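For this view, one protein chain was removed and the others were kept in their places.
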Amino acid sequence: MSDPSGGAGPGNAVSWVSQNVVAGLGLILLGVFGVWATGDLPRGTLGAMGPGMLPHWVAVCVAVCGFALAVTGFVRGGEGLQSFGLRGPVVVVLAILAFAVTIRPVSFGPVTTPGLGLIVAGPLAVILGGYASPEARFRELLILALLLTAGCMLLFGDLLNLPIPIFPTALIEAASGKIPSRVMLRLAVGALALIGLGLLLLQRRSSRRAGTDVARHSMTA
Amino acid sequence: MRTALAISLLSVLAAFGAAADTYPQRPITMVVPFAAGGPTDVIARIVAEPMSRVLGQQVVIENVTGAGGTTGITRASQASPDGYTIMMGHMGTHGAAPALFKGLKYDPAKSFDPIGLAAGTPIVIVAKKGMAAPDLKSFVEAVKAGGASINQAHAGVGSVSHSTGVLFDSLIGAKPTLVVYRGTGPALNDLMAGQVDFMTDQIVNVAPQISGGTIKAYAIATPERSPSLPDVPTTKEAGLPDYQVSAWNAVFAPKGLPADVRAKLVAALDTAIKDPNARKRILDLGGTVPKDAEAGPDALQKLVESEVARWTPVLRSAVEANP
Partner (left out) sequence: MPDLLSNLGLGFAVALSLQNVMLCFLGCLVGTLIGVLPGVGPIATIAMLLPITFGLDPVGALIMLAGIYYGAQYGGSTTAILVNIPGEATSVVTTLDGHQMARQGRAGIALGTAAIASFFAGTVATLLIAALGAPLTRLALIFGPAEYFALMVMGLAFAVVLAHGSVLKAVAMILVGVLFACIGTDLETGEERMTFGFTFLTDGVDFSVLAMGLFGVAEILRNLDNTETREIARARIGRLLPGLADLRQATPATLRGTAIGALLGILPGNGAVLGPFAAYTVEKRIARDPSRFGRGAIEGVAGPESANNAGAQTAFIPLLTLGIPPNAVMALMVGAMTIHGIVPGPGVMTKSPELFWGMIASMWVGNLMLLVINLPLVGVWVRLLKVPYRLMFPAILMFCSIGIYSINSLPTDVMLIAAFGVFGYVLIKFGFEPAPLLLGFVLGKLMEEYLRRALTLSRGDAMVFLERPVSAVLFLVAFTILALALLPSLRKSRDEVFTEA
């Protein structure tokens, strides 16, 4: 639809242009885009409907709805635009992308990311994602990341035996034949959990309130 | 900087790798390009179990779905040929795919080291209960005479029922109306209800309905009758000997496997398909276990080549003819 940053700056709502007008225009754009994107598909006849028939008409209807919405918004007014946060969307998207490109090797044309497995991708998503909130505190997120990752590795890797990559591919090849993979997984889980719990103890000593919060969470993870 | 670091790290690791000489040292991933629970997945899980026992390392199934199985096979074909990534290919991914997917990133006959055939599931020609024709010959005549008024169901472009169905049509020279379904289940439902007239599909999908008497079977496209459907004649007996087709599943590895690794995998698969328990489970499903002449990598390579040659013209013309 429309670009989040293109709406209005964070803070006060802009009242002179109604929400519905912009939403309607967005829908029109989406509809036109849909018509364009399905333009090269044969539409066929009723007896032998082609692949383009339904999407084409649905896209047209989307645009019509958008037009109606924009008109009602224009005539009747309505709610103003809401403010958009920028930090949240940007950081959360980055965190999810970080997970996606590190969990296993991904190729973008000539570039291939190294597959680092859950042990890296998990904490990356948690810690990076945590910064979407202005209340983020690094140590707290680190503890959460370590304990959650340990829990997930145990659950998905060991108990459920899912083929989700746990370790960096390079590490797996290096350890191949030296340590059975199960043992390596359990050792890593133990190490992560120990570091996490150690940090948690330190944290609790310094600040009791934050500590209890984390403890509750780790218990349920 | 980072690549330099990675390279040096990798070379150190490679040195370690060379030190560990006996394959396999860690679990082997078998990529199954279809969803868990489908016929290919079931076959893969059945053979993976005895293979794990022979190799002394677990063979883990990874289901990578998408694009008629080609997503998973593409990914597996690009894995390093170290024997730790193998895959379960089938008639679609290694036979029909080149005709159906224009931008296919692998060549079924050239991008792989074949390991061996795992199992086949025979194709049965089935029709709605109310179909008047008493045998295959008169059924073929009826389909030819009916032209576009006959409705033939299939489970989507690229599915086994699609490929084998259009092969049937081109063989007998008929042009029925194709009715498309998402998967075999809904297609069978409409066949039972008499909404469509006939289809061709794998025995495992249609056997219960045939024995239950809700649909009619005209012939099975194998040289011998199947123990699960002893009353259904073969296409040879019924007068259409050229219609010989089976949805096969076979194990492949990415091209460039070290000879000793390959030999171990071939031996493991061979033991697996001779394992009485695995055999029984495949036969219970109505499947067939490869005979000695069909087993092994060389026979598989030949099979792939002949299948690609067989499907390409049939499917190309079918896809072009259908608007």
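Residue numbering begins at 1 within each chain, and the chains themselves are lettered A and B in the order written.
In the analysis below, a residue touches a chain if its C-beta (ideal position, glycine included) is under 8 Å from a C-beta of that chain, and two chains touch if they have at least 3 such contacts.
These numbers come from a predicted model, not from an experiment.
Colleague: Give the labels of the shown chains that the missing chain contacts, considering the complete complex.
Modeller: A, B
Colleague: One chain isn't shown here. Among A:Ala136, A:Ala170 or A:Met184, which residue touches it?
Modeller: Result: among the candidates, A:Ala136 touches the missing chain.
Colleague: For the chain not shown, which residue from B:Ser52, B:Thr85, B:Ser111 or B:Gln209 touches it across the whole complex?
Modeller: Result: among the candidates, B:Gln209 touches the missing chain.
Colleague: Which listed residue, B:Tyr23, B:Tyr181 or B:Phe198, touches the chain dropped from view?
Modeller: B:Tyr181
Colleague: Pick out which of A:Ala95, A:Ala150 or A:Ala174 touches the chain that's been left out of the picture.
Modeller: A:Ala95
Colleague: Over the whole complex, note the residues of chain B touching the chain we left out.
Modeller: Considering the whole complex, chain B reaches the absent chain at 35-39, 41-42, 45-46, 61-67, 71, 100, 103, 151, 156-158, 177-183, 185-186, 188-190, 192-193, 195-196, 204, 207-209, 211-212, 214, 281, 284-286, 319, 322-323.
Colleague: So which bits of chain A touch the chain we can't see?
Modeller: 1-2, 4, 7, 19-20, 22-23, 26-27, 30, 34, 37-38, 41-42, 45-52, 54-55, 58-59, 61-62, 65-66, 68-69, 72, 76-79, 81-85, 87-89, 92-93, 95-97, 99-101, 103-104, 106, 118, 121-122, 125-127, 129-130, 132-133, 135-137, 140-141, 144-145, 148-149, 152, 156, 160-164, 213-214, 216-217, 220-221
Going forward, only the chains that are shown with their structure count from here on.
Colleague: Please name which positions on chain B make contact with chain A in the complex.
Modeller: 6, 9-10, 12-13, 16-17, 20, 22, 25-27, 29, 60-62, 323
Colleague: Which residues, counting only chain A, touch chain B once they are in their complex?
Modeller: Its residues touching chain B are 42, 44, 48, 50, 114, 161, 163, 170, 172-178, 180-181.
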